[in-house]
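One protein chain is absent from this view; the other protein chains keep their places.
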Amino acid sequence: MKPVSHIKIKNGMRVNELVRQMDLAGVLGSGRLGKAVSICEAMIKDRYCRVFIGLAGPLVPGGMREIIIDMIESKWVDAVVATGATLTHDLGEALGYRHYQGTANIDDAELYKKGFDRVYESYMPNKIYEGMEDFIAHNFDSLKGKKSIKDFLWEIGRLTPKKSILKACYENKIPIFCPAISDSGIGLMMWGQLAKGKNVDVRAFEDLKEIMDIAWTAKKCGVIYFGGGVPKNYIQQAMQLAPKSASYGVQVTMDRPEPGGSSGAELREGISWGKMNPKANFVDLICDATIAMPIIYAALRERIKQKYDSKSPSSPFSR
Amino acid sequence: MKPVSHIKIKNGMRVNELVRQMDLAGVLGSGRLGKAVSICEAMIKDRYCRVFIGLAGPLVPGGMREIIIDMIESKWVDAVVATGATLTHDLGEALGYRHYQGTANIDDAELYKKGFDRVYESYMPNKIYEGMEDFIAHNFDSLKGKKSIKDFLWEIGRLTPKKSILKACYENKIPIFCPAISDSGIGLMMWGQLAKGKNVDVRAFEDLKEIMDIAWTAKKCGVIYFGGGVPKNYIQQAMQLAPKSASYGVQVTMDRPEPGGSSGAELREGISWGKMNPKANFVDLICDATIAMPIIYAALRERIKQKYDSKSPSSPFSR
Amino acid sequence: MKPVSHIKIKNGMRVNELVRQMDLAGVLGSGRLGKAVSICEAMIKDRYCRVFIGLAGPLVPGGMREIIIDMIESKWVDAVVATGATLTHDLGEALGYRHYQGTANIDDAELYKKGFDRVYESYMPNKIYEGMEDFIAHNFDSLKGKKSIKDFLWEIGRLTPKKSILKACYENKIPIFCPAISDSGIGLMMWGQLAKGKNVDVRAFEDLKEIMDIAWTAKKCGVIYFGGGVPKNYIQQAMQLAPKSASYGVQVTMDRPEPGGSSGAELREGISWGKMNPKANFVDLICDATIAMPIIYAALRERIKQKYDSKSPSSPFSR
Partner (left out) sequence: MKPVSHIKIKNGMRVNELVRQMDLAGVLGSGRLGKAVSICEAMIKDRYCRVFIGLAGPLVPGGMREIIIDMIESKWVDAVVATGATLTHDLGEALGYRHYQGTANIDDAELYKKGFDRVYESYMPNKIYEGMEDFIAHNFDSLKGKKSIKDFLWEIGRLTPKKSILKACYENKIPIFCPAISDSGIGLMMWGQLAKGKNVDVRAFEDLKEIMDIAWTAKKCGVIYFGGGVPKNYIQQAMQLAPKSASYGVQVTMDRPEPGGSSGAELREGISWGKMNPKANFVDLICDATIAMPIIYAALRERIKQKYDSKSPSSPFSR
């Protein structure tokens, strides 16, 4: 049994040095954060491992957009699954809008009048919908015929004027999935077109072929979840098809396990389903994603210099 | 200002009597539970109000299936939005499988070998997948051509051999939506068919027309959320289109608001978005859904005798 | 393995009938609530068992005062441990003050000006302090010489003009402990006297003799925790001295276990400490105490008719 090492802080300490101290402490929030970084490092550096990342919650309104884009551009991940809200926030920023610093102690009726939509204490300008409506209407013809949600999202990425999560996925050929895309601002804009009697071909089940294929053909899989929801569950489902299930896992959530929902479920539970390998290296980190993500990424940035050109699902056999 | 009345218990007390005492206490969990029942009662009895219910989390593995079916058959709700997991669990039970009482303190690798998938402390037999595969394969031809997810789900309901949530929706013509249906056991079975090269027509955005239309044409709307996730968010999105937004709201969740995700967001936040009417009658109940649902439903059962035959979305103008 | 029975609601259902249905469901919040009632019933009916109850959180501002008094007067419990806040709220009400129904969405500076102290959404009139100051000043001479906190609290109970938790303990000779009594409104009033140069004899460690003796001489022990904090921890500590540790345990809390604090710790953890018997019958119920307590008590009220005259710690050998 290893003793708990008390964390020692020195002046001007780097994030990665602190995380190593946390890893030595080895228990509770601190130890789990240390372990989360080590597991991410291992799965990203493992050339046989395909990395799936799930993104849920207010990551863009919470200031995480650059970090996510960096991770995709570094090809640290092989597949992204996101909520529709995350992609809507991302598209909004790509169209030139910003999110704003606010407070939860506010009269929401006043905020409505001022044209701001509240995401706890981050405010989104309601005008974002006008910009998106124009964008979708303008590009509808090249969007409507895509058969899979992934192709639909890559096309948005291609058309997006500025740097974005979607554009980074498109340009780096990282598949991005969003099963519940109809449940989002982007969905709302598509409804605006449907309501005018237009047709949209995008199929509900189509993406399953691609994500299952990535899992099915992977020698190893690793999963990273920031938040739960559909992104986590959809990746977990794919892990049931992976020959070895997931070999690495990091989950960052504030949801609790006892109510029994997928979002708060401990990764360990996945072993019973064949989603997680019983010998996998995994950790549940109970932490706000906007706290954990910058720390984990800053530590990883120092540990992983490499850009992984071959980490694309289009070349499974090169591994 | 009303004083807090201390709850008085008498021997053989009925659930509804206890809930009225909680309402008189008027604060914290107890007061909010009392208020939740009163708001549900008001929205269901309001003949101008269309009621949307969101169902997320392990409601079927947690023993809530009969209650949900009852609410649908009583036509207390006009639209249902559920997670794919809930519908998968429901279909599994309709095919004759059961969930089992277990524990979370278990070796998940052992459970895997025994063929049980763990949902915290409820166990689902893995054989359920075989039954569903047969069911989907056998009925694939009548499922593949449905254009909307709702029609796809109604068709499953029609084909289902026994009483089920899906069958109750189909038979009572209550629309049921599940934007992320591909993220579920049902989705997995559809993938099984896609993988064989078959085609499925179900469209990703199609349902938006119907749910938006129900909201758009409603004189008033009421929302009831057991759990968050896509079901809550999808209904909230529809409320943006409702002429008066939601006039009534009850949310039951264990997720917390501070991390900023939609699942834990207070209903009040919806006012800034135009999802909730600033004068709406609403309450956030912080409680496990499997505790709150039976209590709320037992109290409502005593208060609402009526069956609402006209509470069908196909007759919006009859109200 | 027992299947999960789906809860069936009938019109006019009694609380106890619903709780039995929950017990049959057998899992998650619902099943745990059912189990909590059964365990409480068993420990109270077990004539060899001494029952310790821990009371933390806003039970009095939340409307639970009558229930607590009833439980004490029924002699269902043999020892009470409470926070200083609970006893302060109780004394305030015994002196004729009330708590009021409010909201958390309020300008606290306005509330301060109006003379109300906020307990989430319950308001306590600040004048309560004046009443308590008079009460303590008036009775100081009979309070100052008590050697143990328990005797100090019993004396307050004796002097209290109306029915109260403290008075019920005094009159029924149920020992009531409050290790952190100095951390409360009552403590503040005692400081008022100390600040005038007066002396108070009450000793910090004195009560340990009595609570340890109750545990030490008990054939069996049962523990019931509404909330965590010092009340839970102090009883758990006594369980280390009980010959068989605790044989029954029910914990109701909203705190989570992962941060590692005592309040959120699962009862199971107590086995490693020798606080909980490895064969004990226990359950952790994740629920707001103001929701769980009335339901548990209403179900117990129907199951346990008896008043336990012999359940007094002064007669340990009569068992």
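As written, the chain order gives the labels A, B and C, with residue 1 at the start of each chain.
By definition in this document, a contact is a pair of C-beta atoms (placed from the backbone, for glycine too) under 8 Å apart; a residue touches a chain by one contact, two chains touch by 3 or more.
Quick caveat: nothing in here was measured; it's all calculated off a predicted structure.
Visitor: Out of C:Gln21, C:Ser122 or C:Ser247, which is the one that touches the chain we can't see?
Guide: C:Ser122
Visitor: Among C:Tyr170, C:Tyr234, C:Tyr248 or C:Tyr297, which residue is in touch with the absent chain?
Guide: In the full complex, the listed residue that touches the missing chain is C:Tyr234.
Visitor: Under the stated touch rule, tell me which residues of chain B contact the chain that is not displayed.
Guide: 27-29, 105, 256, 258-260, 284, 286
Visitor: If you put the missing chain back, which residues of chain C would it touch?
Guide: 56-58, 61-62, 85, 104, 106, 108-109, 111-112, 116-123, 149, 152, 179-184, 187-188, 190-191, 194-195, 200-209, 212, 227, 229-230, 233-234, 237, 240, 254-265, 268-274, 278, 288-290
Visitor: Take the complete complex as the reference. Which residues in chain A touch the chain that isn't displayed?
Guide: Against the left-out chain, chain A lists 1-16, 18, 21-22, 24-31, 33, 58, 61-67, 70, 98-102, 105, 120-123, 254, 268, 286-292, 294-295, 297-298, 301-302.
Keep in mind that, in the parts below, only the chains that are shown with their structure count from here on.
Visitor: On the document's contact criterion, could you list the chains that touch chain A and likewise touch chain B?
Guide: Chains touching both chain A and chain B: C.
Visitor: Could the interface between the copies chain B and chain C be described as same, meaning over half of its residue numbers are common to both, or is it different?
Guide: Looking at both copies, the contact residues mostly coincide.
Visitor: With chain centres taken as the means of their Cα atoms, state the distance from chain A to chain B in Å.
Guide: Here the centre of chain B sits 26 Å away from the centre of chain A.
Visitor: Provide the C-alpha centroid distance between chain A and chain C, rounded to the nearest whole angstrom.
Guide: Roughly 44 Å, centre to centre.
Visitor: Counting in whole Å, what is the centre-to-centre distance of chain B and chain C, each centre being its mean C-alpha position?
Guide: Here chain B and chain C have centroids separated by 36 Å.
Visitor: Among all residues of chain B, which ones touch two or more of the remaining chains?
Guide: Touching at least two other chains: 58, 61-62, 120-123, 254, 268, 288-290.
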